[in-house]
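Note that one protein chain is taken out, while the other chains of the complex remain in position.
Which chain is which? They are A and B, in the order written, and residues in each are numbered from 1.
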Amino acid sequence: MSTPRHIDSVEHAAATPEVKLPYQELGVTDSEYQEIINLLGRRPTSGELAMYSVMWSEHCSYKSSKVHLRQFGQKMTESMKKNLMVGMGQNAGVVDVGEGWAVTFKIESHNHPSYIEPFQGAATGVGGIVRDIISMGARPIGVMDALRFGAIDHPDTARVVPGVVSGISFYGNCLGLPNIGGETWFDSSYQKNPLVNALAVGVMRHEDIHLANAKGAGNKVVLFGARTGGDGIGGASILASETFGDDGRPAKRPAVQVGDPFAEKVLIECCLELFEKDLVEAIQDLGAAGISCATSELAANGDTGMVVELDKVLLRDDTLTAEEILMSESQERMMAIVKPELLERFLEVTGKWEVDTSVLGDVTDDGRLIINWHGETIVDVDPKTVAIDSPVYNRPMERPSWLDALQADTIHTRERDNTSAGVMDQIRSVLSHANLQAATWITNQYDHYVLGNTAMATPDDAGMLRVDEESGLGVALATDANGRYGQLDPRQGAALALAESYRNVASTGATPVAISDCLNYGSPENPEVMWQFAEAVTGLADACVALDVPVTGGNVSLYNQTGETPIHPTPVVATMGIIDDVARRLPSGWQDDGENIYLLGTTGLELDGSIWADAIHSHLGGMPPKVDFDHEKALAELLSSAAHEGLVTSAHDLSTGGLIQSLTEACLRRHVGARIWLSELQERDGIDTVTALFSESQGRVLVSVAREDDVKFQGLCAGRGIPVLRVGVTDATQGALDIADVGVFDLDELHSLHESRLPEAFGPLVGGRA
Amino acid sequence: MATIIIEVMPKRELLDPAGKAVHRALLRDGISDINEVRIGKRFELHVDGAATDAQLATAKKIAEDLLSNGVIEDVVDIRVEGN
Partner (left out) sequence: MRVGVVTFPGSLDDRDALRAVRLAGHEPVALWHQEHDLHSVDAIVLPGGFSYGDYLRCGAIAARSPIMADIIDAAGKGVPVLGICNGFQILMEAGLLPGGLIGNDHGQFICRDQELVVENTDTRWTAGFQDNQHIVIPLKNGEGGYIADEETLKRVEGEGLVTFRYVGINPNGSLHDIAGLRNESGTVVGLMPHPEHAVEEGFGPDTDQAMRNGTDGLTFFTSLALEGVLR
């Protein structure tokens, strides 16, 4: 046991204003340090500086993004609020899904840790988002992951992809949460800066919602779960080693954390039992900024104070200093507020689950967060100054100088090869593009069966989970973002991300009701990036109003760049929808022979930013596709009615890759082919074959309809003003996709085009065809 | 026939979930005088004859590059048996 030679107590700090703390090494600016001094009326102690530095970091404080994010709240209409039970600001938002059920879901980034140590980085990303869901009082019921990696053939991608996938697989499978979907993109824009965005969803009864607020003076502050170790406190060691001398501890603590999904699984069951028995007032998870975050947020949100004895924290490593304990990001820990008379029963439950538990202190009503260490007070702050009133920056913004030239550089002026042979070649190139590949190599490693409520999962358009076993009530979730669109027009790119995930959910027959977002951008200190970010928030906030879906919460990840080059703007949007009975869901693939295939919506010349432009011309320029929100809404309503009335046997949305990609996926889902003709489509919409097959026009869905429902279905479309055109029939006998005037693809060839790239890059597909 | 033995352990400061699980099992069995269990890996590289300096150098390199992950693990020992 080593004891620091002296403790930088509040008293000591007040007496030694001349002591200079290494705040810059902790990422605190001169003006922020001065602000801390102004708030405290003295220099901070090293413990206080540790807290402020992590809580005022971009990651925790949203100091650069806050001014823009306000739009989500400001633009929210009464209609958007109607299903929203808990909005932004808590660990995760909560939505009323009917029948007394509430659903909480959130998507969050774990990008930088996943580059340093792909396996542990991705694993702990899953762990963190699941703890957010538990904090709300919900039982987690599923996870998803939106992944972006560098070029598929880059050697470093071959290091990062297997690590990230097995990390997610290891942690999620071990927690017993079905992984029901997500997306995978490869683009050199993400080289050295992969994006790992993890989503978790949970359910609870309305009366079981808990907020992470510390209320009631005299209530106990309890830390439970894993012991605290030196994980993820690379920065804090500066305070310890430089200020107070080295006493044989590691020169630099590791910046990564190691996850223990077993501990988390036990913690989930333990928390759920505590909620069920009504033994806790509030639970807050410990993630980034650990104890600093949990204590200050609980007290700030509860409008209270707290006294904490830091010596009572159970340690895995007793060489940790107070500063390190405050900053440690050890995983699988929770903080609870417990009434004193319930403490004994609380400890019985944690004892049953063999979860380490320690009572750290009390809730107070004086609005001060006081932390003691070795008998001295080392922190005495107003918790709101730490957790809420962090600095807000209105950073300079500037429309990129290169944007006009990029937008003017359209692919549409180039000649297109519409010969049969030429189109066949283009189909092969597009289908084998890395971003249109089946995710089987990845999803084969994820358990999507556990809990027994998975009604849909990848490769379906969205994941769908049953919430109520009696009624069949369920939720559908899909995540989307297209960084290429974001690069061409950040505002439109964000609107498109919402439109696509909204349409994916609608294609299952569910009604979209709310979103969570994970906004991944470059450095906010780059005015061009800041402009991209602001544009995206505006685009997304306006699109939410137009589609009548609120943002329930989410996360911003900045500083995503390779050297000086920022990533493509990547606003990942996760849309959640409700379906009354999952038995009415719409499959994404064709099932039976001889059914009519209809294309809903119209197709325009919108090849800029498309996969076709990249696959055929390695081109990125022009303007991304347009979005008609009224049409998207009407389309969603039509699909929901058609599902309800059982008029449609399958539905599959069109997005990246265009019509050919959706046809391929619809064929391969159940290995049923089709005969397709494009002539009427080309005539109606005035387009050539290449545009018909590869355009990424929005608002389109392919559906199959049994012949006996044909008239009714067409009537439904006419009544709702949705353009509808029969483009083919399903064919379960030929084993081929036959496109008139273009050519015939054997389904085995389509399969190989659609599924070969990931195994080629990352190793054989275990078990072959899923 | 010599054997180059390489031992890799999880970094001291990081959590070792496997060791923790086994330690808990010992406690449940009433063995309370063991404070901690940590689980690492032992690799055996078998070579013909005595291990040469070059082979040892190679072993050291692969121990650091391949057999361990420097972010979360340390190579704690490389030794030769049977030389």
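Just so it is clear, contacts are C-beta pairs under 8 Å (C-beta built on N, C-alpha and C of every residue); 3 or more make two chains touch, one makes a residue touch a chain.
On a predicted model such as this, the values are computed, not experimentally measured, just so you know.
Touching the missing chain, out of A:E25, A:E99, A:E276 or A:E354, is residue A:E354. The missing chain, though absent from the display, is touched by one residue of A:T45, A:N219 or A:N453; that residue is A:N453.
The missing chain lies against subunit A, touching residues 166, 169-170, 173-176, 260-263, 265-266, 269, 353-354, 443-455, 466, 469, 582-583, 587, 589, 591, 669-670, 764, 766-768, 770. On the side of subunit B, touch with the chain left out of the figure occurs at residues 17-18, 21-22, 24-25, 29, 39.
The rule is simple: only the chains that are shown with their structure count from here on.
Mean C-alpha positions place subunit A and subunit B at a centre distance of 37 Å.
Within the complex formed with subunit A, the residues of subunit B that make contact are 10-17, 20-21, 24, 69, 71-72.
Subunit A contributes residues 116-117, 120, 226, 229-231, 250, 253-254, 256-260, 262-263, 316-317, 330-331, 354 to its touches with subunit B in the complex.
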